[in-house]
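Remarks on the structure that follows.
Every protein chain but one is kept in place in this view of the complex.
Letters A and B mark the chains in the order given here, with residues in each chain numbered from 1 onward.
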Amino acid sequence: MTSLPKQAPAKRLGLVIDLDTCVGCHACAVSCKEWNTTGYHAPLPDADPYGKDVDGVWLNRVHGYETGAEGNGRTVYFPRSCLHCEEAPCVTVCPTGASYKRTEDGIVLVDEDICIGCKLCSWACPYGAREFDSDGGVMKKCTLCIDRIYNENLEEVDRQPACVNACPAKARHFGDFNDPHSKVSELTAARGGVELLPEMGLKPTNRYLPPRPSAKVGDGASLKDAAAGAGGFLGWIDRALSR
Amino acid sequence: MTIVDADAAHDAERVDLSPSVSDEVKYTTCYMCACRCGIKVHLRDGELRYIEGNRDHPVNRGVLCAKGSAGIMQHHSPARLSQPLLRVGERGSGEFRAIGWDEALDLATSWLDPIRKEDPRKLAFFTGRDQSQALTGWWASQFGTPNHAAHGGFCSVNMAAAGLYTIGGSFWEFGEPDWEHCRYFMMFGVAEDHDSNPIKTGLAKLKERGAKYVAVNPVRTGYAAIADEWLAVTPGSDGLLVLALVHELLRAGKVDLDYLARYTNAPWLVIEDPGADDDGLFARDGDGNPLCWDSVKDTAVNALEAGIAPALKDRVTLPDGRSAVPVFHLLAARYLDGQYGPDAVADQTGISAESIRRIAGELAHAAFAEEVVLNVPWTDWAGRRQEQMIGRPVAIHAMRGISAHANGFQTCRSLHLLQMLLGSIDVPGGFRYKPPFPKPAPPGLKPAGKPGDVVPGQPLGGPPLGFPQGPDDLLVEANGAPCRIDHAFSWDAPMSAHGMMHTVIANAWRGDPYPIDTLFMYMANMAWNSSMNTSDAIAMLTDKNPDSGEYKIPHFIYSDAFYSETVAYADLILPDTTYLERWDCVSMLDRPISSADGPADAIRQPVLTPNRDVRPFQDVLLDLGVRLGLPGLLNEAGTARYPGGYPDYLANHERSPGVGSLAGWRGADGDSHGQGAVNPAQLDRYVENQCFWQDELAPEQRYFKHANRDYLDYAVKMGFIGAAQPVVLQLYTEALQRFRLAARGVGAQQPPEAQRKRIERFFDPLPIWYPPSAVDGTAAEDFPLHAISQRPAAMYHSWGSQNAWLRQIHTANRLYISESVAREQGIEDDGWAYLESRHGRIKAQVRVMAGVNERTVWTWNAIGKRSGAWNLAADAPEAEKGFLLNHLIEDLLPPDGNGERLPNADPITGQAAWFDLRVRISRAPAGAGLSEPAFKPLPLPPGVAPRPAMLRYGARFKGGKS
Partner (left out) sequence: MQPAYSVIFLTTATGAGYGLLALLGVLRAMDRLPDERAFGLLALGLAVALISAGLLASAAHLGRPERAWRAFSQWRSSWLSREGVLAVAGYGPAALFAFAWLVLQRNDGLWPLAGLAAAALSMVTVYSTAMIYRSLAAIPRWHHPLVPWVYLILALATGALWLNAVLAPFVSDPVGHALARAICFAAVAAAWLLKIAYWRAIDGAAGGSSTASATGLAGIAGGAPVRPLDPPHVQDNYLLKEMGFAIARKHAAKLRRLTHLMAFLVPLVLVLVQTVSAGPVSLLAAALAAVSVSFGVVVERWLFFAEAQHKVMLYYGADSI
C-alpha cells in the first residue's frame, strides 16, 4: 500500500553523514552504483556511456558547495541520497503501490516490478532522491542496501550499506534512530545533526552533521623572543642546554 | 493479528533480504591508483559481481575509494586493446595492422638485438605509472642501457630525493603522520595522494580527536576543504612560508635542542676555509667520521660516538688550525635573518604576517606544551635504555604541490628542517617512517652508467638509478656532457634520483647527447597528458630526418592495456592485460605497502582470464629478455630461467642471496621473512593470506626508528639496511656542498662554465628558497597568474576517462578562477577565457570560485582527452570541452646565454617544474563552446570492441535468489 505505515515503524534505519570529514571523493557514490547495479536495482543503466551525453542512474550523488567570501569560508562536499522520510510524499503519490515504506524499519523502497514509470514520486521528492531508469522505464532509489543489511550470506560486520563500508573518511554511519544508544543517534545528539529542508515537514530520517568549529591550539598569541637575554639566540642555547 | 503486522508480513514478502552475493570470492590488490588497497572480488558465474575493500588489509582496512569501486568498468572498458598492433600508416594516423605475438616479439627482438650488441644506450626504456620498477630497472641493467627510469621525474622525485638525502625516508608513500597521536597536522600541496585512503581515514581520526589540521594549498578542494584552517599560499612560495615559521621558532627558542643534538647533524662541524677544496664540508677525523665539539672535554670528537657532549654553537679551531662551526650555529644565523621574518615574506607567500606568527605559536604549543608521552621503554642505538617515548605531536605531509616546482627539492628540505627543529620525526605524534625506511641519508646506492659502464652485449654494472653524493658519482663524459639520454645525473640535474622521463622525447629527437634507435615505453601517456607539452611531444615523435625520410626517433615500442593517445604514435603495440588478469608484485624493493607499524608487501593474482589476445607486460618483458639472451634471464643451459613468466620470476628471482621480490614466507618451508632462500610455494602462501604479507613491529620498535636499536637490528635482519647504524638526520646536506665546490673549481669533475653560477646558487647545503622564476626566467609582469592542475580524487592515477562511471564525475574540466580575477577580466561563471603562457594559448570554460589563491588559476589534470582516443565518441565532452594545461608548459627552457636549453625542471633533481607555469588570462567569446586547441580525431585501431549505446551492467544478476 502506498499509504504510509499506520503506526510508526519499530526501527528507523538511516544514515548520518558527516560534512566535517567528507572530502568529496565520491567513494560512496561509486560503491553504491557498483553494489546496486548488480543488486536490488540491477541494472542501473548508463546511457551513452562513452559518448557526449553520458547519463547514468546513480542513487547517491556528491555535490560540492562553497560558502563565505573569497579567501575565507569553506568548501563543503555533500552526498545526497534518499533520506527515508517519515512523511514520505513519494510514497503517498504513487498510484500503483510500487513505492512503499517498510513497516518494520521505515526504509522507503520501490518495487520496480509494479512501477509504471509515471515519475510522480520523483516530482514529489524535494531532495531529488529518485532516479528514473529511462531504459527500464521504472523508478529506482536508495534502498539503504536492503539486500546487504539483513543478508545472511554476508558476514555480520559487512551488513551495512555499501556506501558506509566504502567511505574512507568515515563520514557515513548507519543505524537505528529509534535506538538512543545507536551510533547514529549518539552522533546526531553530540554533533547537532540536522535534517534537510526541515520547513517541508517531511521528517527525513537521515541526518547531516555540520562541519565542526575549527580546532584551536594554544592561545593564538605570537611567540615571545627568547633571544632577549644575554648572548642573543646563541646565548639562549647555552641557557636551554644547561637547564 | 493487527493490521500493522499484516503490512509487515506483506513488506517482508516483497523483497529478498538475503540474496546470494557471489559464488566465488578472490582477494587481490587494487591497481586503480598507486594506493594499493586490498580488495575482495566477488564473482558470479565467472563474472565480476562486486569489488569491495578487504577489511583485513593493512592499507585500507576495508574501505575503498571511487576508483576502486569502479574497477568493474575499467576491466570492461571498450578502450581495451585486444591484440598486438603494427603501425601501417604514418605515426599519429592511428592506422594499424593486427599481428600475432610471435611476429610482434620477433620484430621487437630484431630492433633491440643489434643495438644491444652495438650500443645498448640506443635503447631508452621508460615506464609510467607502473609498479614493477624492481623488474624493469633490473631488465634495463641486464640489457646494458643506462637509459631507464620510471615516471618519478615528473611525479615526485623532489619529495623522494629531498627526504632520502635529508632524513633517510620521505613523505610520499614512505612515511605517514602519526594519526593516533598527532595534535597539529600541516598538509602542503596535496589535492589527492598516493596514500589516498589512509589519509582520508587519518584525517577523520584527527578531526575526531580535535587535533588541528592546517591545509597549505592554493586551492581549497578535497582534503583542503575539511581543514580547520586553509592557507591559500601562492604556488611555489611554500618554502618561504616554512622558513618564516623556522625563523619564528628559532627566534622564540622553540626548538628541540636535545633531539637536534641526539639525532641530527646539528652539532657536526663545518669547515670554514673559503677557497679550500673542503670549504663547507664536514670536518672529519682520520677514519672519515664527522667531528663535533665536545663541550665537556673541550675538544673535537667523533660525532658518531655515544656519550659525548656535542656543542651546537660557537666557532672552534680544528687540530689543523682551521676554523669550523657547528651546523646548528650556521643554521640559526641564517634563519634568524630578517629576510625570513613574517613581515618580509607575507607578500610573496600570500599569507599574512599575523597568520604566520600565530601558526608558529601553535606549532610550538602543540610540540612543547602538548607533548605526547608513551610509557614504552626502548633502547637507543648506543644501548641506552629510555623509559618513555616522548613525542612532539606535530606532523607534516606534503606532495606534488611542493614537488613540481623548480624549488621543490629545497622546499621539501625546508619542511624536513622544520620537522627536525621541532623534534617530530619518527616520534609519537609526528611523522613516522614506514619500513624499510629509514635508510642511510642518502642511501648508498649509486647510479650505474658512467662512460666505462656501458659495454655492448653486457649488463650494466648496477642499477641505472641511485643517489649521487658528489660530482664523482655523476654520469657524465670527460667533457661534462651527459651520459644518459634524459640527462639525469648530469650537470643539468645532478641529483635526479628518479631519472628524467619528461626530457626523453625532446632529447632523443634532438639527438642530445646522442641519437637513439628505440624508445620503449610502458603505461606512459607521453603523446598526451604525461609529457610536459603535448603538441611538442607529438611533433617530435612524428618528425623525420629530411635526409633519410626516417623518423628522428626510429623505433617506438609501447605497451598499454588501453587505447591511450600515445598508442597512435608508436610503431609496435604490445597489449597489456587489466589489473584483474595478472600477477603483480608490490615489492619491498620498490614501493611496498608498509605502514609505520610494520613492513608489508603484496601481490596481485589473476582473478579473471583474458578474453583477448593480450599478455601481462611483465611476462612479455621476460620473454623478450630470453629472446635477446639477457644473462639474468637465462639459466646455464641457455634456456629461459623463468619459464613460468612473471609469477615464476617473483618467487624464484633473487636480487641478492636471500632477497627477492617478496619478503614474506621465504625459505624452503616458508617460515622466514625478509630474507631467506627461495620458496617455490611463496605465491600460494600470499594467495592464502589474501595476497599480502605484513609483519608487526613490537611497541618498543615503533618510534625513533632512525636510532632505535631494536628496530635497527630488526631492519638488518630483514635486509632493509646493511648495518645497525643510526640514521643521522641531515640538516646540512654535504653532497650539495660537494657540487657547489665543483662549481667553484674544485675536483676533476666540474660543471660546464655556463652552469657554474646556477650550481653555486641553488646547491645550498642548508635549505633555501628562491622563486621558481629564478630558474625559468618568466617575467611576472607579463604573466601575472600562476596556473596549476590537480588530479581529482575520483581519477587520481586511474586512467579514468574510459571508465563509464568515473567519467560521469569528471566528463569535462573547467578553468577555475578567483572572484577577483573574474571581476578584473569581466569573465563570468560558465564564460570562456583564453589562457596564455610564454609558450602557447588555450581556450577553456571558466568556473569562478572563492576557495582559490587570488593570483592562481587551476584545473583538473588529464580530464581533457584527444578526440577518438580511449574509444570515446569523437564528440565526447572530454575532447570538446576538456583541456590540458600541458599545451602551455615548456619541455625545455628558452636558450640561455650560451644557446643551451636546460630542462624546465628543478636544477638539483631534474623534477619537472610543471607547477611553475605563469599565465595571463583574458575573456574569450564562447563561439561554438569548444575548448582549444583541438586535435584531429584518432581512428580506432583493429580489435577494439564497439562502444555500447546503453550500458546495463548487472542486468544478468537481476533477481539473484538466496
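Following the convention adopted for this analysis, contacts are C-beta pairs under 8 Å (C-beta built on N, C-alpha and C of every residue); 3 or more make two chains touch, one makes a residue touch a chain.
It should be emphasised that the depicted structure is a prediction, and the values quoted were computed from it without experimental measurement.
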From A:27, A:62, A:145 or A:226, residue that would touch the chain that is not displayed: A:62
Contact partner of the left-out chain, one of A:73, A:218 or A:235: A:73
Full-complex contact with the absent chain, from A:109, A:125, A:162 or A:237: A:125
Contacts of subunit B with the absent chain, listed as residue ranges: 221, 808-812, 847, 849-851, 877
Interface residues of subunit A (partner: the chain not displayed): 1-3, 19, 26, 29, 53-58, 61-69, 73-76, 78, 80, 89, 91-98, 114-120, 122-128, 131-134, 136-139, 192, 194-200, 208, 210-211
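Keep in mind that, in the parts below, only the chains that are shown with their structure count from here on.
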Centre-to-centre distance between subunit B and subunit A (centres being mean Cα positions), rounded to whole Å: 33
Subunit B contact footprint on subunit A (complex, rising order): 1, 5-7, 18, 20-27, 29-31, 33-35, 37-40, 42-52, 54-56, 58, 64, 66, 68-77, 100, 102-104, 109, 111, 135, 146-147, 150-154, 157-158, 162, 165-171, 211-212, 214-227, 233-234, 236-238, 240-241
Residue ranges of subunit B touching subunit A (in the complex, touch as defined): 3-4, 7-8, 11-12, 14-21, 49-53, 55, 60, 62-70, 72, 78, 183-184, 192, 196-197, 200-201, 203-204, 207, 210-213, 220-226, 228-229, 232, 248-254, 257, 261, 312-314, 328-329, 332, 336, 357-358, 360-362, 364-366, 369-370, 793-794, 802, 804-809, 811, 818-820, 849-851, 854, 871-873, 875-877, 880, 947-955, 957-960, 962
